[in-house]
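With one protein chain held back, the other chains of the complex are shown just where they sit.
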Amino acid sequence: MTREELKQLLTERFPDNAVDDAGQFLQIQVPASQWGSFALFLRDTAELQFDFLFCLTCVDWLKHLTMVYHLRSTDYRHELVVKCQLDREQPVIATAAHTWRTAEFHEREVYELFGVQFEGHPDLRRLILPDEWEGWPLRKDYEDPVNMIKL
Amino acid sequence: MSFETLANWVHNWLYETLHPTVALLVEFAIVGVLIIGLFAVLGLVLVMMERKVSSWMQLRLGPNRIGPWGWFQTVADTLKLIVKEGMTPNNVDKLLFNMAPMLVIVVSMVIMAPIMFAKGIQIWDINIGVLFVAAVSSLSIIGVLMAGWASNNKYSLLGAMRSGAQIVSYELSAGLSILVIVVLTGSLKMSDIVMAQADGWWLFKGHVPAIIAFVIFIIAATAETNRAPFDLAEAESELTAGFHTEYSGMKFALFFLAEYVNIFVVCAIGATLFLGGWMPFHIGNWEGFNHVMDYIPSSVWFFGKTFLLIFVIMWFRWTFPRLRIDQLLSLEWKYLLPISMFNILLVTIIALAGWHF
Amino acid sequence: MTLKQYFSNIFTGVKSLATGMKVTGGYFLRHHKEKITEQYPDNRDTLVLAERFRGEVIMTHDDNNEHACTGCTACELACPNGTIKIITKFDLTPEGKKKKALDTFIYHLELCTMCNLCVEACPTSAITMAPTFEHSVFDRSQLIKKLNKPGSKIREGVE
Partner (left out) sequence: MYRETDIIQTIPGTDEMVINVGPQHPSTHGVLHLVITIDGETVKKVEPHLGYIHRSIEKMCESLSYRQFIYTTSRMDYLSAHINNHACALAVEQAMGIEVPLRAQYIRVVMDELTRIASHCLWWGSVAMDCGAVTPFFLAFREREMINTIMEETCGARLTMNYMVPGGVMFDLHPNFQRDAKAFLAHFRSKIDEYDELVTGNIIFQNRLKGTGFISKADAISYGCTGPTARGSGVSCDVRKWYPYEVYQQVQFDEILETAGDSYARYLVRLAELRQSMSIIEQLIDNIPTGDFQAKTKAVLKPPKGEFYSRVETARGELGVYIVSEGGTTPYRIKFRSPGFSNLSALDHMVRGQKLGDLVAVMGTLDLVIPDIDR
């Protein structure tokens, strides 16, 4: 499926969600509450088949957090970026770990570095940091006088 | 003057001058000191040999700093191990933990008894020599199991259990391949076995069965001494150091020494059974050729053959990857054991029919 | 598993093992030709390091004890680790004007990752990378180096 067709399909099916064609990949904004069903839609629709989640991360925009999912279909070779805005105080989103297994580790990483709570995650524990760590290190307002050296 | 005449002279002198019981005790002491000395020398030489063989196979130089060509490297290492603190970790079973290395080293000392180092040089020409070796060598597994269990460490326990399964299985095929020679010779006595090879070694005289038995014996010997590719008990990449993970200092050195002495012992037995022990290379009744061969001292023959086999076992170690535990057992039970069973049947027929030379 | 397979298994297995032993045995016999060990402290005299090897930052001085550093701090800005610290002073030119010049070039070898970005950034090629690597010292403070030699001054004509 070409980028144009993909854009058309997504705008038809999800007229409320903003589809952005300006960047390197086709982008779609999805409300966090819809993400769980949207993920399944992307993976299981026969003409989409986004079966490969190659990058999962989060960006702190100080006012809100944005989850960024880079998806690819290994059969059709089309790619899509899904973005979900999260509340910065109470970041909660459905997990993608049951849809794409690789999300399990990536979400654990995002959880401990950004503090995003993934609902339904099979094993949401800290992966990298010690258990007693306080704060979410990759957020922009994180300060650590001991471990961070300012140049 | 050969070793044999020297030994006889000492023996006669002791019995002439001393009370027989005292003379016997003095002889015990002399033999004990000699064996411990042999242990030390063997440890040093074999460790050095292992290092040089491995380094030459691995494009390296090997130890070359201490002494000429690095020959004193092992001495330095031994010194380091002696002065190192022999730690006993908390919560280990102290008695078993400290006894295990002793047991292992005592076992490898006891197996030395029936080995003929040269013509007439033997500690004890027991009439069940081969059986004695087979019986005593299986005792060393008890030391390994003790060490593994007493260490209170999961890696050690796994290593010990692996070693137990391994040695118990490989005893069988080792025993059966020894039996091939016993059947051919008709005696369990070491001196008889060596004398039976005066007109040719069993490896050449015994047709195919002897060759098969020899190959199986080498494989089983490698396995029994826990050497790669059968070093599952240690398995550095899996179990860090296996059953001796918790040992340090001299206690570790004893395990280490026992491993190398065990290699020497099994290779000496292999050399005695299949390559004629101290017997020079004789071909049938070629008098002239045999006579020339006799000029080389018997001890040279014995040690030459033994070290050749040791080299082969080291060669294995530095070439092959390690087997997995289930593959190790299936190799024994599906391949080596049936073949050696069949082999013993074959050799019995040959011996009964008198088809061997 | 048929009997034929059983024996062919044994045969191929033994053959593959023998091939492996041929390789290591070959190296054992040819070890004096194949060995690749470099006996480092002994071969110091014959050791040739690549001319581009990046071991530490040095400032080149010519015979008149002059360097080319104007104290512009381009290298200090380019350094990702804060390795370089430049202290400047004001010299008086013969015409009586004040001119910014280098006072001390402090280089923290212990922080340096030899990324070469400072050398790339230098507009006057005052600093280069030297192919030295024996930097071990007993005290970390000895790794903080002053790169401009005492009494050195900027070369004529370098702006």
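Quick notes on this structure:
Letters A, B and C mark the chains in the order given here, with residues in each chain numbered from 1 onward.
Definition applied: contacts are C-beta pairs under 8 Å (C-beta built on N, C-alpha and C of every residue); 3 or more make two chains touch, one makes a residue touch a chain.
What you are looking at is a predicted structure, and each value in this text was computed from that prediction instead of being measured.
Across the complete structure, the visible chains that the omitted chain touches are A, B, C.
Of the candidate positions A:Val19, A:Leu40 or A:Leu127, contact with the hidden chain is made by A:Leu127. Counting the whole complex, the residues of chain C in touch with the unshown chain are 12-13, 16-17, 19-20, 22-24, 27, 36, 49-50, 52-54, 78, 80, 113-117, 120-121, 129. The chain not displayed touches chain A at residues 23-25, 51-55, 57, 59-60, 68, 70, 74, 77, 81, 100-102, 104-106, 109, 127-130, 137-138, 148, 150-151.
Within the complete assembly, residues 54, 57-60, 90-91, 93, 152-155, 157-158, 161-162, 228-229, 231-232, 235-240, 318-327 of chain B touch the chain that is not shown.
Everything below uses one rule, namely that only the chains that are shown with their structure count from here on.
Note: centroid distance chain A to chain B, computed from Cα atoms, is 63 Å.
Shared interface positions of chain B, defined as residues touching 2 or more other chains, are absent. Residues of chain C touching chain B in their complex: 10, 17, 20-21, 23-25, 27-28, 31, 34-37, 39. Residues 53, 55-61, 64, 315-316, 318-320, 335 of chain B are the ones that touch chain C when the two sit in their complex.
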